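Single-structure report; data block below.
A single protein chain has been omitted; all remaining protein chains appear in their positions.
A, B and C label the chains in the order they appear, each numbered from 1.
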Amino acid sequence: MKRQIPVVLVGLFGLFMIFQYFVPHESSEWIYEFLLDWTIIIGIFAMALGLWSLYRVSVEKIRTRKPAWGYNYLTLVGLFTMMLFGFTSQNGEAWGWFFPFMVAANLTLVMIIQASVTKGHRGLFLGTAGVCLAVCIVIIIFDDTWGFHFETAEGLQSTMFRAFFDNILIPIFATMFSLLAFFIASAAYRAFRARNVMATLLLLAALIVMLRFNPYFGPLSPYMSKASNWLMNVPNLAAQRAIIIGVGLGIVATALKVILGIERGYMGKG
Amino acid sequence: MGKRHWILLGAIVAVIIIAAVLWLFPKERWGTVFSLLLVFGGLVALLLRSLYAKEVERRIIFLFILVAVAAPILFPITFTEKPTAVVQAVFDKIENLPSGSTVLLSFDFDPAMAPEVQPMANAISRHCLEKGHKVIFMSLWATGQALLSQSLSDYILLGFPDKVDGVDYVNIGYKAGNEGVLNVIVSNFEKMFPTDVNSVPLKDIRIFDDIASAKDVDFIMSIGGGMPGPKEWVLFVGDPGDVDVGVGVAAVVAPQMYPYYPAQVIGILGGVKGAAEYEYALKDAYPVFADMDTPGLRMMGPQTLAHIVILSFIVIGNIIYFRGRRERKQ
Amino acid sequence: MKLKLFVVSLVVLLSFSIAFAQEDTLTVPPIPPDSALLPAAVTGLVAKDTDNDHGHAITLKWQPSADDGAGRQSVAMYEVFRWVPDLMTRIPALRDTLEYLKLRTGDGWSPPEPGSRTDSIHNVFASLDDAQLEERKESLEQTISQAIRDLPAAHAAYPEDGDWQQVAVAPAGSATAADVGTKEKDTPDYLPDYSDFYYRVDAVTADPAIRTASEIVGPVQSYGQWFNKGRLAVSVFVLIFGLLTIFFVQHARRGADLYVRPMAGIEAVDDAIGRATEMGRPILYVLGLGTADMIATIASFTILGRVARRVAEYQTKLIVPAYEPVVMAVAQEVVKTAYYDAGRPDDYDEDIVFFVTSLQFAYVAAVNGLMLRELPATNVYMGKFFAESLLLAETGAVAGSIQIAGTDEIAQIPFFIVACDYTLIGEELYAASAYLGREPILLGSLKAQDWAKAGVIALAVAGLALSNLAVAYDWSWASSIVDFFRVVD
Partner (left out) sequence: MKKSTLIVMAVVVVLFLLSWVLKASALQPEQGSYILRGFLVTFAAFLTLAVMSFLYQDNPFYKFAEHLFVGVSAAFWMCMGFWTTIVQNLIPRLSTSLADYFMVPQRPEGLNLFFYTPVILGILLLMRLSPRGGWISRWPLAFIVGTTAGLNFIRYLRSDFIKQISSTFVPLLGTQWEGIGPFLSNLDLSASGQLVLLLSNWVVFLGVFTGLIYFFFSKEHKGAFGVGSRVGIWILMITFGASFGYTVMGRISLLVGRITFLFGTWLELI
């Protein structure tokens, strides 16, 4: 029973989604739109699961002293701080007691983590956490330079949220991405060697395309760019199409298997 | 000759080269010449070394890439770019729409992809505004909304002080839901975007007076390179809504868009090269943009040098492979 | 003199009577300037419910005016008019008032600018107190919904209490137009289904005042269809493919021996698990950046199930960092079941599958760190991958792991091929789950896939031949077959 109902649900909704494509009638459209909205909303609820997992695994690493465990404090503090920024904003220009509040709130978090990873002194840590929490609450009650909201009628208002986004997320994100420039070179060096026919074809095609906009080949340059365009447009088109048809078929077959209940791997039974 | 002799020889050669450069070139070219010498000299050295089938350590490759990219940024080198047919198609589409048409620009990228696609986003936005089209800006990426607002206020709108928010352009921002968002807006904007980023209800925005859904837009340009992105725009809006879609994509995604061209996509801007070509076309057609910042064109210098470095390493790798194979056979 | 007066008064009388007579049917200027200039009216006007849609739309067809492209060539465009009951035009005004009342009773209301439209509404309600406003608001809401319900009846009252409104414009030379409304009751272009509509089409010259109306057609009703005929081709494919799959699955169930060609990447999985066990190092399984609703991710779940089962049997360590919480939840379920099936429920740990973060490169940063610190013997990448593919695979290569990848994301396959030891290309990813399990049912569906591919090749060849011949010999029936595959969206 516990296993059957989900499979039935999958089949039911899957079949409906297939049917609705052929039924232009309003009632089918109506359900279709609801279902789409619902999947988005359910996905948002799953965020809580993700956050809980992140918290637990980090604490677990600290407890078992895994390699680089100390950095997990940073992860959790970063998480907690950014979340508080996401739900608070200034009421005016002044900062008031906002930063002391952030420190106290993070101390509370760290003390709770400590309490859950140590065997002794649990009372001490919990006590400190309690004190810090009390400080937080006092600040919340008496400081009115900031409040618990983030988006107002004027749009995104949290200055610190934006600052963290611009100065922590963007630099790391973009730099991680830019590492690809290095890796693409080392991968090309390592792998593009004429070991056999397939590797040679891979190598030659890459060479031709990379040479396409190099201005140092004099009269040859236009031919280089034409050859690379031809490669990108003709054999590439063919191969892409073959892959797309194959993948499309694979997706369609897998979706059908899922809907018919033949494939249940995603439910832990396969 | 011992090691010390080699070092001594190297030092003497280096001094001679430096002296020659200082003597032969004007002051402002020194940086360029030295960095080029450094890169090419290093490559020649590695090439000679490869004849002994000695592998190059990956950190050395990294170092070469770093220098090849950083040097032309400090000491610029630039080239000219002629637009290719796929780029020209987008340019012509925007150019030939009657003034006052509605164009939807979707910034489907994040900060990481921005250096590659932001230049084309800016160039196209400027083109549309200059041409007098009404522009709807939006994003399918959470991280795209901030970027969008920022580039609107910091770059794009600076050149158009008389354009009015809500009349000439509107920024409706980001909604979560990936292609779900597209599924909805293809029949109704307001359902997914009740307000624009400034919380103005959509029904109070003039642009949306005769635009109920994405179907009513004259042209859609999706700029991005991930998921959701241009491909989703084609499959979920362009096809079902029968709207012309043009795409600007990161170079990596460009080949993937070709099967959709020209039936499902009217034109493709691929990577910085596409942006550079578009900027060139724009500068060519509009004297107003003569002094426009052209990051796309500017970026072609590091591109060219880095390509040469990578090509050289592929050659070096193959020499090492064949020399090594011969040694192994012996 | 008397005659002159008489003629003038007659003309005035006539024009009045014409104006009166036309008031119900025409909103155009009452006196045509010169009847000789009037274009010929369109003929044969037919109005029908638009086919293959959800209703709320009417398609009109007509024979172009004799002066359109021929005759006097004076027709510039056609304007389509629909008879609209007054009730329908009143609704938007009611809605504006309701909107005002809602704002007024809500928080943060401020009086409108003097002279604006809202201001004139405001003047009507200025003196009322909150309770009265609430009362008005509720009654207004009821009025509006009642009005919407009354729309069909109001349409049936034609030609009482209504007027002609322009609903569509078609350029000269066209013989068809559609009046497309929406199903959203609260928008101005709402078009009620099952209501009697009346239409007429005006042939309009360059001077909009000079026009000729057609005969009025009606009543016609719009309604939604239950099958979209434009999508027939798709439904044929769905049926054929569904039946093929079911057939081969049944065939396989009955114990037919099905051949599958060897695939290096799949065979490497088993070896890799053995290698990890020998070395005492973990196996890293990356599900990619897809969400649980992507089929590539679902295929990856199945492969994860197989790998986890083998891992559980060998008692090796498995690490599965997840990019998305729903994916994490499903993967936990998969791994848990695999451990139970392998008979080692005690070895299962909830933290085998864990969530990292949902930002692409933050996830990559964490997984890269994991690779260099845990030094997995084997990295398996299956599912949807984007730009991060090369970052992951190169770092894995540096860490000295054996790497097996599979993705249907075409742009990323080259990077996996370059940096990984084995790569499953496109459809091979979907076949992999069947391979690993060696279950006849799943192999059966592979067979169905192959047949579909054979069908595609046959179709492509046939279609090619047809479209070539159609071009060469101008066969219209051949192109109609080719058109069958052009799906209506």
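Going forward, a contact is a pair of C-beta atoms (placed from the backbone, for glycine too) under 8 Å apart; a residue touches a chain by one contact, two chains touch by 3 or more.
The structure displayed is predicted, hence computed values, not measured ones.
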item	value
Omitted chain's touching partners, listed by label	A, B, C
Of C:L94, C:I216, C:A233 or C:I246, the residue in touch with the unshown chain	C:A233
Sole contact to the chain not displayed, among A:V59, A:L76, A:M102 or A:I139	A:L76
Selected from B:V56, B:A112, B:L129 or B:V170 as touching the chain missing from the view	B:A112
Missing-partner contacts on chain B, residue numbers	59, 62, 65, 69-70, 73-74, 84-86, 89, 112-116, 142, 174-177, 190, 192, 194-195, 199, 201, 225, 235, 239, 250-252, 254-256, 258-259, 261-264, 270-273, 299, 302-303, 306-307, 310
Residues of chain C in contact with the chain not shown	102, 106-107, 184, 186, 233-234, 237-238, 241, 258-261, 263, 292-295, 298, 326, 329-330, 332-333, 356-359, 361-362, 365-366, 368-369, 372-373, 410-411, 413-415, 417-418, 425-428, 431, 443, 446-447, 449-450, 453, 456-457, 459-460, 463-464, 466-468, 471-472, 482, 485-487
Residues in chain A touching the chain absent from view	2, 5-7, 9-18, 21, 34-52, 54, 68, 71-72, 74-83, 85-87, 149-153, 161, 163-182, 184, 188, 197-198, 201-210, 223, 226, 228-249, 251-252, 255-256, 258-259, 266-267
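Please note the rule applied: only the chains that are shown with their structure count from here on.
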item	value
Dominant chain pairing [most C-beta pairs in contact]	A-C
Geometric centre distance via CA averages, chain C-chain A, whole Å	25
Where chain B and chain C are represented by their mean Cα positions, the distance between them in whole Å	29
Junction residues of chain A, two or more chains touched	39, 153, 169, 173, 176-177, 184, 186, 188, 190, 192, 240, 244
Residue list for chain B, restricted to those that touch at least two other chains	58, 110, 112-113, 143, 255-256
Chain A-touching residues of chain B, taken from the complex the two chains share	56, 58, 61-62, 64-66, 69, 79, 84, 110-115, 143, 146, 176-177, 180, 183-184, 197-199, 254-256, 258-259, 273, 300, 303-304, 306-311, 313-314, 316-318, 321-322
Residue ranges of chain A touching chain B (in the complex, touch as defined)	33, 36-37, 39-40, 44, 153-156, 162, 165-166, 169-170, 173-174, 176-178, 181-182, 184-186, 188-190, 192-195, 203, 206-207, 210-211, 213-216, 229, 232-233, 236-237, 240-241, 244
For the chain C and chain A complex, residues of the former touching the latter	52-56, 108, 183, 193, 224-228, 231, 234-235, 238, 241-242, 245-246, 249, 291-293, 295-296, 298-299, 301-306, 322, 324-326, 328-330, 333-338, 351, 354-362, 364-365, 369, 373-374, 387, 390-391, 393-394, 397, 408, 410, 413-415, 417-419, 425-427, 429-431, 433, 437, 441-442, 445, 448-449, 452-453, 456
